[in-house]
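Missing here is one protein chain; the remaining ones are kept as they sit in the complex.
For chain A:
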Amino acid sequence: MNNGRKPTQQKGKIKPPKKSNAADSQFSDNWDRLAQAIREIHRKNASILSFEELYRNAYNMVLHKNGDKLYNGVREVITQHLEEVAKDQVVPAFPVSGASSSQANSANGAGGANFLKVLKSVWEDHTTCMLMIRDILMYMDRVYAKSANVPLVYELGLELFRDTIVRSTIYPIQNHLLDVLLNQILLERENEIIDRSNIKASMDMLLELTDTSAKDSVYATDFEGRFLETSAEYYRVEGQMLVGECDAPEYMKKVEKRLNEEEQRVRHYLSQTTEPKIRSIVEEELISKHLKTVIEMENSGLIPMLRNEKMDDLGRMYKLFGRVIKGHEEMKTAISNYIRELGKDINETVSNSATTATAGESHTTGDRQTGTSVAIRWVQDVLDLKDKFDKVQNLALSNDKAFQTAFNEAFEFFINKNLKSPEFISLFIDDNLKKGLKGKTEEEVDNVLDKTITLFRFIGEKDVFERYYKQHLAKRLLLGRSVSDDAERGMIGKLKIECGYQFTTKLEGMFNDMRISTDTMTDFKDYLEKSALERPKLDLSVTVLTSTFWPMNLSASPRCNFPAEITKACDTFQRFYLARHSGRRLTWQSNMGSADIRATFNARKHDINVSTYQMVILLMFNDLPPSQSLSYETIKGESDIPEADLKRNLQSLACAKYKILVKEPKGKEIEPGDKFYFNSDFTCQLQRIKIQTVASKVETEGERKDTREKVEEARKHQTEAAIVRIMKDRKTMDHNLLIAEVTKQLQPRFVPNPAMIKKRIEALIEREYLERAPGDRRVYNYLA
């Protein structure tokens, strides 16, 4: 084959190749041969061709500067071929009318599937041919295409395929293709089996073809948009239908299923880039749009699920709703409201039983029991509620912190709505430490106490709680009611961790006093042995309480006239004690304390355990002839016991289970004018009896008001102390900042009212601890 070049001698001459007629005819020969070869390739007859020859042909053409002619010629041949293919193969395979409609119909599905198959084979043929053509024309690609800035041969082939077949302007191939694809997907969504490989082939084809202006695949420009549109529409309808038909758990299961389906679909035959888009569409249509509806479904929505502890369903809801922005918000709000509802109910049962109780008599010990039991029930209900939601949190919500916060806020809300909550919680602990923990293991004890601490955290007014706890603890210690010393200390330890050292110093002080008192008593006994003093006729046991620790008011120390022997014994002790500790003053607290009396009745003797007041009252009957009575006024006058206490104690003696005294007239209430007789006919099985002393109880309204006032008073002082502390440190501060800082400091104990703080500031200004800055009224200065 003549190439127009000759082997050269030593010094070669370089001449520009001459264009001549010979070259022209050579070109058309070469070209004809190449064109024919390409046609043979298209006819799948490549094996008869000589690769090298064709390559050489192309090489020569480009060398002779006919690259452009070659290129265009190739383009024409391929285009022609593709047009034939479109007409002869693709168009006949069009699915019959109706198959491209959006109706899901198996028959239509088959027609569609066939069309895809044909398209797949056409595409595969084309790509295979193009590879071969590319290899032959590699020289042209390398040398001509780059410099002429035209696409490489293979890309050219893709473009021609795209324009001649997929986007053919002559035949509606694209419409059919897209319709069939969407129809197939629709069929699959309706649970029909389709041939996925066909669809995948079409998708791959669309992905390989590019749209030059969009610089993206034809898949993205032509198919994806429509797919997302139709999918959105499909799921919109589906969502509405399902919400109407299914209950909440069912609905969610179906949604889950759909999400999985779509994910699978993408993985199997769509492009990965579509995955996030279709997922957000499904999430939008099936979840976002129906959040509230599903949550609020009667009998199966979120509240019923919580009520019936359907952890699986709750877990599923949590996961599904987590996918959309507002999902968890809605859940949180719904659950939070539910907790507040339940909390409100719990609070209301309390106030209801309280009102029914106070509607009746308000001074019987019976009511006291009810009062306490109401408190304990309240706390137990709240603890149970907390347990329930902790379980939900754990099992269904994967311990989501945001939810935990929402729960805590809800709990805080309704717990603090109940003004008696600090008192109730203290009573609950009191009850447990008195009897509830008996027989429980150390672990169980710890458990219960921990739970109460979690409740304690929710209380806003921790100082109120402290006050009640001190009162209850005092009674427990003094009356020896505490079940376990370890448990008590454990509780204090936990409170210390929660609130710090300050909170618990006084409590620990109380414990210390008890311990020291036992030591003091031992020493006192020794002293009595050794001394020559007349031993008191009674066995005296004294507990010395440091007044600052214990919740008593010195000024309100109840007066009481002790009988002579008692007074003498007390004086002996006082002398002994003051000899040891100088600079101290002892005041006898007669509202505490108990006495063991041996009483002689007609039948037999009994040992009775009574309170100090009751002892005083009973001793009055000692010198009385049996048939004589003492009137209420007499008793009151001689003993000098405060009225309320007197009435209560008389009730315990005369109107309760063990009637040591007989009251005339009979009845539960103590009225002025009542007469009391010693009940010599009293009988009882037991040798030792205990007369119910004043147990810890829910405060009456009057007592509560009292406590509140004391708390307010203390708060004022604390606020002022905080203000002064801060101002001393900062020297000058803006009003709002000061309020914020004070609130922050006082927060662990209680939440101060800004108006109250302002009042305190004014008070301090008056007392010249602070002043207003001369220039700016909003700024304060510290006055040293």
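Simple rule for what comes next: a residue touches a chain if its C-beta (ideal position, glycine included) is under 8 Å from a C-beta of that chain, and two chains touch if they have at least 3 such contacts; residues count from 1.
Going forward, contacts and distances are computed from a predicted model.
Between the names "E3 ubiquitin ligase complex SCF subunit", "Sterol regulatory element-binding protein cleavage-activating protein", "Kv channel-interacting protein 4" or "DLRB2 protein", the one given in UniProt for the chain missing from this structure view is "E3 ubiquitin ligase complex SCF subunit". From the options A:Y139, A:Y235 or A:F458, the residue with contact to the chain not on display is A:Y139. Among A:Y59, A:Y318, A:F428 or A:F750, the one in contact with the hidden chain is A:Y59. Residue positions on chain A in contact with the hidden chain: 1, 3, 5, 7-14, 50-53, 55-56, 59, 132, 135, 138-139, 142, in rising order.
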